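Working notes, beginning with the structure itself.
Only one protein chain is missing from this complex, and each of the others stays in its spot.
Chain naming follows the written order as A, B and C, and within any one chain the residues start at number 1.
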């Protein structure tokens, strides 16, 4: 089946789910999104993209950016990152403080909020301007120079940012944060506010399907590092439902509370999908279902 | 590289690690094993096996049997199993009671001890003799009719079984155990005591590489169920180090405190590896290293 | 105000509460009790008792017996008991396993179920027949030779005893239990099944108001030990509501899910109260209210 026909089939299959689930409600900008939206895009290794539905409509990427921040921090700073953040699934909600205390302030993995704060802190130390560097990287990989922050979202995140402030101060109390907490939080909230569409997302992740090679052919990560990031996505990429996502979809993926998910078929292609209705774990209901259909129809699960 | 040459290369590479780590010490029969042992076997889809080192020497499979019990329970009883056990990584040691209490007695996944007790309980209800059925299944799939329990190990496990008794009674207090606890524990300890060698192990797991087909060509699991078990192995198969195993090895795998690990390359082959020295999470030091070398040398990681 | 008039005043004051709360429902024998019952007795240092309402009606003492078992174990075996059980409030429900795991199998105090199992285990080691020794002690102190176990309750507790079995096996896995778990549980369930009335209860506790002296004038505990038991009652005696009980009542007290509470005014008197309707923490609604009224009307709080 060609990609376009495949996407149209998937869109039909998930249509009954549109409007189910609940958009994120903790900030007004996310709560206002139409829950019936759905878009999906596939990017081939050469960057060719096919899409369906709202695949060209930008949305708030939120936690999906965590995987790009991780890749950039590893590329620029290397393995020493892993001294400050683990790579085990957490078994707790993404913004929980409980495990953090039992493990002396070292977050379990880079995709729970505490771990992502550590990654952004590292990126800030390495670049001096973490959120701008990340935006520039995403522009280059997606080929879309228009990508930008959404200031309203960033400010809204900041206004509702007490939980993340608690996480950052808590890790700082263990000496795991190098930058001042308020500045770190600013970069983190700006990072979360980046807007992309499904095509941007799929293209930007192609380096993970190309075993580390960027859009311009240069090497971002070693083959081994690319494999490792895919592994962390599979085991930790979808909040406290990573097991379920692996079970149903069987692909490395990273989700965000804006309703976006990026997934990787190593050596083959990448997928960007978006639908704002979330399940209880914070993953897009129609997005997960669409990826489930994708691996069922194509057999392209990693398992 | 052919399988035999590959295995010999791996054996040379891991030789410096032999004797490192610590064999399980909670029962005498395991503590007495020579920590310098190492064996590895690869089984092709057609059942052909190559091996190196102590690959024909039987060892105590312990928790490796949990993946076979899960497959059998799903095959015989279907999806309703998942009403009593989750499929999320746990973020806690394999024999912890903490998470179990917060989640009302429903174990996070079938590979922590609590979850494996639920699977054995289900298998007991379905067959009336869980441990014998499992042994018979392993004999058939491995093609080795000599496979047997080790009564000394089973009795020793029982004598040191207070933690597992606590788990079983605790779940029973929530109504999640259908059989009497003492009988359930007996079957569980017998299951853990099954002895196999690397070749047996690799062959017995081939149904997971063959998308559900047994050694005799009949179907044990649907393609989708086989994928699902591989996914659960990848996210939960190596105790509280599943993230690390996925990161380094990148294959579905299930380990045991006897030092054995079984791993699956979907659609390609299976691997059985054994070395008794364990790391702090309870996984074989040389075994994990050998699988790491395997995916590095062959590129056969799922990522 | 004399004791009789005082009790009648209290009985009138708490009347509107009778029938509120919920009797314990986990075993049929407790669930069947009329929730509208209420009795209260005061015992002076010389053993004189006054009572009101159902003060001569026997009820299931349940956890109230834990304080007598503790006194007997300390009297017979001395301070070494504290090597196996702490004396800090727990901050968790009385039958929780969570804290027990974080603290390596040492219960926080002798009044949560895990700690009471340690006390009974110790008493069993010291006497060879823990539950009978306790019954005999209660008969002597209460002056009521008719006190007895309720076999129906003991069997019912045993049939619903999985949570306590889990606690006992869990502590045994850490080496904190000296006797076989099934025998220990039997003694524990028999201990819980002892029936007493409010007068029995008040009289039996007088040694705590008499700074350690028994009914026959002999010394059970040193003055210091009696003080210590009162302190443990005040900080840990009423499940996860000890702070609230201290705040409202301000007396050392020990409650049970049968609806009984015993309280001590050091150097003055003791109180036994019973009403089966329980609040969410498992303490008698009318019983706590009656003790609250007692300290308010008399000023006899320890604070």
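Everything below uses one rule, namely that a contact is a pair of C-beta atoms (placed from the backbone, for glycine too) under 8 Å apart; a residue touches a chain by one contact, two chains touch by 3 or more.
None of these values were measured; they are calculated from a predicted model.
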What shown chains come into contact with the chain that's not displayed? A, C
Can you tell me which of C:117, C:206, C:232 or C:289 touches the chain that was removed from the display? C:232
Give the residue, chosen from C:27, C:241 or C:257, that touches the chain omitted from the document. C:241
For subunit C, which residues reach the chain that was dropped from this view? 86-92, 99, 108-109, 224, 226-228, 230-232, 234-236, 240-244, 246-248, 250, 252, 266, 296, 301-303
Over the whole complex, note the residues of subunit A touching the chain we left out. 96-98, 100-102, 162-163, 165-170, 172-173, 181
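The working rule: only the chains that are shown with their structure count from here on.
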From subunit C, which chain is the farthest off, judged by mean CA positions? A
State, to the nearest whole Å, the distance from the C-alpha centre of subunit A to the C-alpha centre of subunit B. 32
Between subunit B and subunit C, what's the gap in Å when you average each chain's C-alpha atoms? 47
Please output the residue numbers of subunit C that touch at least 2 other chains, ranges allowed. none
